[in-house]
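The complex appears here without one of its protein chains, the remainder shown in place.
The first chain written gets the first letter, and so on, giving A, B and C; residue counts start at 1 in each chain.
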């Protein structure tokens, strides 16, 4: 038996944090799904709970009685191993289980986990618990961005919270950090938690490059916009250009031009755009087009990781030029948990860093996030490389 | 000034009835929209309220202060005259206004209407009020069918109410009523309320026909199903056959085969199918194919109306063979109310009768309902003609 | 044995006529299918031939050897009874059989039919032959309109023929023909050929009406266009308005505004629009909107048929207000030929009259053509009723 006091504290604190995030919501806000990429908050609360029930309590807690036999169908996200599930696009069609019932489910599972781990557990179970905690932290990030999408696309533009600052400015001077040509080591290297996609640690050879110590700001991005950047096909990928035209994209998500003044929707409601804050809610296509317009480029994820100790990061997920691919020697886990990362390694772009929505202790310099190139409801930004 | 006591009572009773229908709901049930044809209950409550505000209070109540300036955008259904509106498919994406706020809105508008009409009003305003009341009654029917759809497509199959009987049986003997060849008068002919599409009253010439005094039952429809009716292309319209195959239709909506026993979802939850009750939740395509299989046909709306005094009706909306078209001399109303009926007179089929969801005083023998031929979330059934 | 000399002549003349229509084409023009509603000319030539092979030669010509065993799969249009077939949208994907091979097929089948009927045949076979001839005539009309679509949507706008006049003017004065209220007989009433959808002859009761002796001209329609008719939602059906906006419709098909002068593509190439010719290539939605704009309406098919002896017709297929529905007592034929008409009797509008593309002897006053309301590649026009 391994003592797990601090892990259990970490668990309890994480469970509480998800609920804290949802505190400002009306019950109605828990239910809707305006686009397929966004999940109802209720679903996040249930799904993160189901994860503990499915992978820890059901197989490992003797005599555990599942809370409701249909919840596996409702709250499974994409684990084919585990069985049938509600199609993603239908999550917002489910009025039941009610929010109250989902909170009951949370409490029930939380209590059962506490009981199971109260006297310590095997390394295997501790590892599973740790994955479950990090899984929930990952969903906390999505909870925040999904809530922003739900409220920010409502015609009433309701505010989420007066205390959550989602557009902090960067005030340090812009400088270029020079990096030498040579071999760098990439991938997870410490004692802490990691996902399988951060392994194995390996060498890459980088050509000399210079990387900015600062993210591109709203002010800078506005120049691109004013210069007709959204109308110049030569700056875009062919698929990006199609995306711009089919969706009539002409500015970042949440931007509104009101009486000739640029505003954006924030957690605090509609506000004037802070010019010194990093631009955000842009797709990879927009990040790339901006870099083209500047005559510069995005970093690869390797360039980013090699240089990350020389600049501050964590305010924005940063688009990289890298496609999301396995590292050399990548092995996916056995069973359902093997579906966590590997099966998404095609047609997606790597993001590095973290964002204002990222929970503390959840990010690290080897962390690899990934999204399709057209998505922009995350707090995405960009950093340039020469 | 015309005294409007009874009209005002009718108004108050109608307003109350909409809320009674929603009483069994959880807040979450008010919000979702599983398919584009179904609207969230919250939306129905708001939209019927907006109708009174937009067409009566705003133009006619001196000093009236609108409840919320964005509600016209949120709760307009399709009136192009009135301005921009939320796209129909997005109604279920709106978590706000909250249910509580919508009830506030209802009370506010109800009180203002009561004030405006308390001392009587002009004929013009009384007529508008009557339209608004009937409009709300029409939405009560949709409220019930939309609630059924929302709950009946939830994997938990929650019950709506123990007191609402949505599948009453018909127990009288089946007989054929013979109707003579000749001229019949069709259209609205009494003092009561009517929609513009029931005018003008006109003559039609009917060939001799026999019409059943009974609706087709579940038992009879099951024979069609057991005989492979859903697999025989020769029974279907070409578009019906495409619909069957693309949507893999093999039984009426809400039917489930469980352990070789046919069940269906009802207001009281999942139940065994009552064989003597009229079949329901079928599309026009299915009604037509059933009639083909029997070697019979559906009545035209004229045949139905000419014979309706000779049989009981009102349990099911009955599909007719008639396309929804204007009567001779049809004139649509001026302004926004002119959008009520006329602009839908293409590609739809007429239904006659009424259903278990139809409010009292809302149906009459000249009433013409209409839906696209593939829809089946209404309580639709069929009656045969030789 | 019934003598069939004149029928056989009619057959031979009809077969020849299809080929005459195709004479001006390049081989490449026989192959393409720019939209799903249009079929490649090669397909029409093959399909009309297959009809004779499938329904006459295969079942009735002793010792007949089918030309090619895969041709039934290639040239069946929609007869489910007969078996699998190329999906309609894929007709333009087939480069083989070659045009040359299709002509061989035509000759082979024509010769075999001649042999089979040379000494006369039973009434049953004569009837089948007559249906086959009329079927081919119907396709001749489609051949012409499909060829026009293929050439008229090619960026080079090649001319079809200098001798085919597809926009003759109407020069007589416009007058209103008054028709009395009363009972009229409708449906096929003569000795000649008819389709099952023209039966049974029956009485209808018409209210008094006045019908124009002239089709609406380009000049008149241009006024509607200049008056912003395509931008005024109140003139359109809801579905028509969606169609206008989704397809950015702003004028009839084939119209081009060149240097502020309206031109249209015709069989003779691009030409200035003849103002006194009937407007054509409009959808039912456009016909309806025009009538609304004039404060008038379209005739029903019954009004049209009752009055047709009082005005010239045959230059344009005329949209009516009537939905395509079975007449009282309608019986579809047995077997595959029963799929000819009945299964299309939903969601379509009746057209009456004929057009410049209609072969001689193919139209009659009881003839009912039908198309979906958004289609406009036929020579469609409109006549007004008060």
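Definition applied: contacts are C-beta pairs under 8 Å (C-beta built on N, C-alpha and C of every residue); 3 or more make two chains touch, one makes a residue touch a chain.
All figures in this text were calculated on a predicted structure; none of them were measured in a lab.
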Omitted chain - touching chains that are shown: A, C
Touch criterion as defined above, residue of C:34, C:200, C:274 or C:338 at the omitted chain: C:34
Candidate in contact with the missing chain, chosen from A:97, A:132, A:158 or A:240: A:240
Options C:22, C:99 or C:129, residue touching the unrepresented chain: C:99
Candidates A:171, A:207 or A:309 - the one touching the absent chain: A:207
In chain C, positions touching the absent partner: 26-34, 42, 70, 73-74, 86, 90, 92-99, 150-151, 153-156, 158
Contacts of chain A with the absent chain, listed as residue ranges: 78, 80-81, 183, 202-205, 207, 233-234, 236-241, 284-285, 288, 297, 321-323, 325-326, 328-329, 338-339, 343-347, 349, 373
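Following the convention adopted for this analysis, only the chains that are shown with their structure count from here on.
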Topology of the chain contact graph, where touching chains are joined (line, ring, star, complete, other): line
Distance between chain centroids, defined by C-alpha means - chain A, chain B (Å): 44
Intercentroid distance (Cα basis), chain C paired with chain B, Å: 37
Separation of mean Cα positions, chain C and chain A [Å, integer]: 58
Touching two or more other chains - residue numbers and ranges from chain C: none
